[in-house]
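Only one protein chain is missing from this complex, and each of the others stays in its spot.
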Amino acid sequence: MFGKIKSFLGSNIFIQIILLSFLWMLASGMTLLLINLVHVSYEVNDHQSASIAISILGIIVFWILAGILTYVLVGLYKGRKKGV
Amino acid sequence: MEINRRDFMKLIGGSLAGLAIGGAAGAVMKLPKSAEPILYSGPRIESWKLTACTACPGGCSLKVRLIDNLPIQAFGNPLSPINEGGICSMGLASVARLYHPDRLTGPMKNVNGKFVSISYDEAYKILKDELGKVIDNKKQDDVFIAVQTESKLRADMFKKFSEETGFSNLIIENFQASGAYPYNQVSGEAPDFIDFDKCDYLLNFGSQITEVSENPLYYTRKIIEHRSKGFKHTAVQPKLTPSISKSDDWVPLLPVFYADFALGIAYVLLKDEQYDKAFVEKYFTGFNDFKQYVLDNYFPDKVQELTGVPSDKILQIGRDFEKAAAPAAYFDETIFYNSNGTENALAVIALNALKGFGGFGKLKEEFFSKILENEKKKEEEITFANLKERLSGHKAIKALLISGSNFVYNSPDQAELKKQLSEIPLIVSFSSFVDETSSFAHLIIPDHDDFEKFDLLIDKSMGLPSATVLQPVVDHYYNTIDTSDVLISLMKDLKSGAKIPYDNYNDYIKQFANKIYSTHEGILMDQSKPTVIEKGLRKIGWQTESYSSFDDFWDGLLDAGGWWNPFADKTSYNPKIDFKTNFGKQNASMKKSLASLPNKKLRLNIFRKNLDYKGSMSLYPVLVEQFGLKWTVFYQLWAEINPDTASKYSLQDRSKVVLKTSRGKFPVFLVYNPSVIPGSIDVPFGLGHTNFGDNCGVNPLAYSDDLFDKSTGMPSFSETLVEIDSASSGSSAYTAQIITDEKKLSGTQNRSVYA
Amino acid sequence: MNDHQFVDEDEVLFRPIYQTSKSFYILAAALSAVLLFGVVMYLRQFIFGLGETGMNEPVTWGFYIISFVFFIGISHAGTLISAILRLSKAEWRRPITRMAEVITGIVLIIGGIHPIIDLGRPDRIMHIFERGRLQSPLLWDMTSITAYFTASTIYLYLPLIPDIALLRDRGGKFHKLYEILSWGYQGTAKQKHVLERAINILMVMVIPIAISVHTVISWIFSMTLQPGWHSTIFGPYFVVGAIFSGIAALIIVMIIFRKVFHFEDYLKKIHFNYLGTLLLVMSLLWFYFTFAEYLTTFYGHEPSEMRVFLYKFTGGYAPFFWLMVFCNFIVPVVFLSNKKLKTIPGILIASITVVIGMWLERLIIVVPSLANPRLPFITGIYVPSLTEISLLAAATAAFILGFMGFSKIFPLISIWEIKEGREESVRMVSARLNEYLPSKGHIRKEIV
Partner (left out) sequence: MPRYGMVIDLDKCNQCGACVTACKLENNVQIVSKENAEMGRAMFWMKMLDTSYEGSYPDVRAVNVPALCMQCDEPSCIKVCPVRATFKRDDGIVAQIYPQCIGCRYCMANCPYTAKVFNWFKDEQPVENEKCQNIDVSVRPKGVVEKCTFCIHRLQIAKEKAKAEKRELPEDDYVPACVEVCASKAIYFGDLDDPHSKVSKAMHDYRKFTLQEELGTKPKVYYLSAKSE
């Protein structure tokens, strides 16, 4: 059992997942940032609408990008020849 | 975007401290060692003290802000009738002088070229013994005393001193006294003030009336106030100074021609028979000769060809002057900054006489002179040029005492003067800085800073007697002593049995104040202007205020910052004048050469800015920085030239140029200024100190010809011919116009070029 | 035929990864020295304040902002070009795309750093995240550049996967790395399909992002009230300029590597011919925009605008302005529209001048407007200090270093695309052509 985890931690797939998660972190981090900024703009009621418009754009882009990469990587992983 | 402040507090949190009060004062303020304990333990209590400004002859009342009894800022005293809360740059900057790093911290002795500090007693002993020797062998005439002070009382103290000790060679430089000098020549009494209530036409000969004059801020207010009431201000000056920027008419004219211009005006009056016949009959001795002389020599066309002022202009101004009910042709000390200054002044007086001095006024009873013993005496002795001449004439000189005057800096041909000074066996300076002059001293007994001593600045230029208190806002940090106290103790020691009714200068001031008190006239400056009713009541003998004792009055005086008498009566000024001089004879050749420039030559017109009074500016970094702000030229001498003249010599705007006079070459930064007289180059005075303060730039006076006004001996500021030595391309980081200088942009030119 | 032979055929593409010459190390050392010097100079600036630069008032922006705009501009080489070429199924793109995308990746990092270098208080950078103001064009920039960077990195990575797989199969010092990055790609039909699809989505998506980036950068200027900046066509103007400089940079890079790594077999005259033509077109387009921009200014003749205008045309910046026109218009047109001169060296010269010219253009846009503010009483001049110059050098060095580094880990020319080309493109293209062409049948009928 323990050995299993160990081998898993050592294996490529684990590192690959970490790499992938970085992208997601970026995406979610960006999202959080934009939300925060929108929140601030509400706090000081300063052109909220503009903030919202911009942030929506930004958020969507990042999520799509993250999505695409995940799709590819998962796809590749699934699409391997059997028995390798 | 609208944010209300509370939200923002919330939003930014503590960071609003950036705007907020008292941010890290401890870190901000650095004070003399002696003061630091107070600062860092101090409760940071704010207090205000009233004192007087000594930066220029104006003598405005200052409101000094102290934190834990350490002065940090100065503003104008809003209740003072002189400046009514206004203040000029020099007054604002003056606090910094108190903390100036170059200030002498105690008496200094010159031991072969180096100044070593000694105790006051030693210094005093040396001084006393030396002077004692002189007196013993009856050589009082071999001692010279050169004083520059704007305080009449201090001047008075020096006069007293010279009387008691017999050092008769006393030379006092005092702006107001100098202004009065030519009047004393011809009539024995000077007008006290311009009577703005009557005066409707001011013909101003060269006075920078709202910048540096007898009472600049008062004049500023009055001129602005009366302009709306049909009061006209015509200025005759070689430079479009801020003072006359708002004048109704400006006659660009070199000082050397003032007399001719004035007489040209006089001609118009005489021709039109529009002069004040009654007055002339009564008071103008030798009028007919004068009239004849003027009519013969000064018809407008002649004046035009002489001075270059178009004759119709002369006619127009002449007509204005004669139409005016109470015109005043005004001048002050600045008119003497020319080799024929006195002559000019006399011409202006003559012009005034034709209209009976209508614009001027006099106090009904000579308030101050009746309580000021020595004011009348020795009024004719002014300024240092006499010193220079006398020194050259006077080989056996024993000692020279200098107080307040930095005449080396303020004099042309400094080389010779310095030579003369270096030959004097004993020079004692009371300056609190080692300036150009006191660097020759053998002994320096530094005076208090003006924020550390008592004085009383008396003034009549408002048409009302006023006395502003100069009082210590802080007790002195350094081992300095009030020069007047030195004088007093000298008097006592040198002349045994001299009866001096006061044992220090403060007493003297107090006694003077007591005299004011005993007249029971006037009010303190702690109340607003009295109304008409008040004045009326006062006339019929009501006392708006009274003090139980002199001490009350004295305390009140210190708190109020001054005394004045708004109820003083004034009369018209009609002196007996007689002219023996016949005009126009002086330096005709100079006039010719200035009028028709020799080829390749330009006139060097040195002008004075309102940031500097007789070279004091370099003590105040904030002023030095601001000096060339108008042209965005920093820390270097600039020269203004008329674009037409420039194009004739193919000189670039904002380029470096080297000027060449008979005394040498000096670099200037050339800027175009369409208001400059064609053929002239205007250069500011005030930079180029070599010994103290911000020594940047050049002192143009040092390069101008050795010319003085014959009788007052003021240096000549605008009679030197100069030629363009070389025009090198170079420019400051700011440019007034689009630059055409690729070098700058490609970065190949290193910055040291600008410096 | 089997893989092995193909590998042999494209051996030259693998060589840079497995063999390193001495000169490589020397150059790398030299460049890193330059880079290091730049870093030191920046630290000085960080400690003593921005006074170390040549900026002053009113010229408050200098080399840093210029380089920022310039490098971001270059970045459009890549992604945009490769995306457009892919989209338009231009077969000759195959050996080019990779390099283009690499340029983008590297240059974006360099460009992105510059605004931070330009800050007076870099230590307060976090304020942007805590209290940032999304209405400020600077924030738009931050967002769009990050987005663009992510997108283009992914867009670089995906087409790289098959090549990484090849490298993995060959083995080598970065074996582990390849294994991880290749995600077990074996070129199965499913995998190919997935990859194709992702790439297609991305290349559609990248184009608007790329355009938005430079539009937003232009807005930094055109949103202000400064004369010479406040202009509506700045967006497209900047984009065109960006692509223009991008292509030039791409050509330079290609020619250099062609020489260094002997890619003559892959990067043929025809490629440079096509790119040259593209460059020529962009040059004309750029000139059109410039002309439009300045003609309107001149015709409007608004005083403050005119001051800037004259400052550029006849004033202090005239030499730079006319040099720019020479570099960006005259040289390219002369070299690229003329058969004799349109050789590879000729094209190289044209591209180099264009890169220089585009840098000058950024200079022309940033400084003169600041030097002639609306209140005409104080105008400025700008003399860059050693700090700024050395940082510009460092940026360039970083760019080259990045490329060299990349060339040592991944192939600079997309091997699998080349293969694909060999195997299929002929068939695909002929098929496509047949679709375009009318079939022969009718013609016979007509005759009969």
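A, B and C are the chain letters, set down in written order, and residue numbers restart from 1 in every chain.
Basically, a contact is a pair of C-beta atoms (placed from the backbone, for glycine too) under 8 Å apart; a residue touches a chain by one contact, two chains touch by 3 or more.
The model shown is predicted, which means the values in this text are computed figures rather than measured ones.
So which of C:Gly49, C:Gly172 or C:Gly300 would be touching the chain we can't see?
C:Gly49
Check the options B:Leu240, B:Val303, B:Leu443 or B:Leu457 and report the residue that touches the missing chain.
B:Leu240
Among B:Gly106, B:Pro252 or B:Pro530, choose the residue that contacts the chain missing from this document, as touch is defined above.
B:Pro252
Would you mind spotting which of B:Asn642, B:Ser655 or B:Ser711 touches the chain that isn't drawn?
B:Asn642
So that we can see where the missing chain sits, which residues of chain B does it touch?
Missing-chain contacts on chain B: residues 1-5, 8, 11-12, 15-25, 27-32, 44, 67, 70-73, 75-76, 83, 85-89, 92-93, 95-101, 210-211, 216-217, 220-221, 224, 240, 242-243, 245-246, 250-252, 610-611, 621-623, 625-626, 629-632, 634-636, 642, 673-675, 678, 696, 732-734, 751, 754-755.
When the complex is taken as a whole, what residues of chain C touch the one chain not shown?
These residues of chain C touch the chain that is not shown: 48-51, 54-61, 115, 118-122, 124-125, 127-128, 131-133, 135-139, 220, 223-226, 370, 373-375, 377-378, 380-381.
Everything below uses one rule, namely that only the chains that are shown with their structure count from here on.
If you average the Cα atoms of each chain, whose average lands nearest the overall Cα average?
When every chain is reduced to its C-alpha mean, the one closest to the whole-protein mean is B.
Return the distance between the CA-based centres of chain A and chain C, expressed in whole Å.
Distance between chain centres: 27 Å.
So how far apart, in whole Å, are chain B and chain C when each is placed at the average of its C-alpha atoms?
Distance between chain centres: 67 Å.
Can you work out the whole-Å distance between the CA centroids of chain A and chain B?
Computed value for the inter-centroid distance: 76 Å.
Touching at least two other chains at once: which residues of chain C meet that condition?
Only 131 qualify.
Find every residue in chain A that makes contact with two or more other chains and list them.
In chain A, residues 40, 46-47 touch at least two other chains, as defined above.
In the complex, go through chain C and note every residue touching chain A.
129-135, 139-140, 143-144, 146-147, 150-151, 154, 157-158, 161, 179-180, 183-186, 188, 190-191, 193-195, 198, 201-202, 205, 209
What does chain A use to touch chain C in their complex?
12, 15-16, 19, 23, 26, 30, 33-34, 36-38, 40-41, 46-47, 50-51, 54-55, 57-58, 61-62, 64-65, 68-69, 71-73, 75-81, 84
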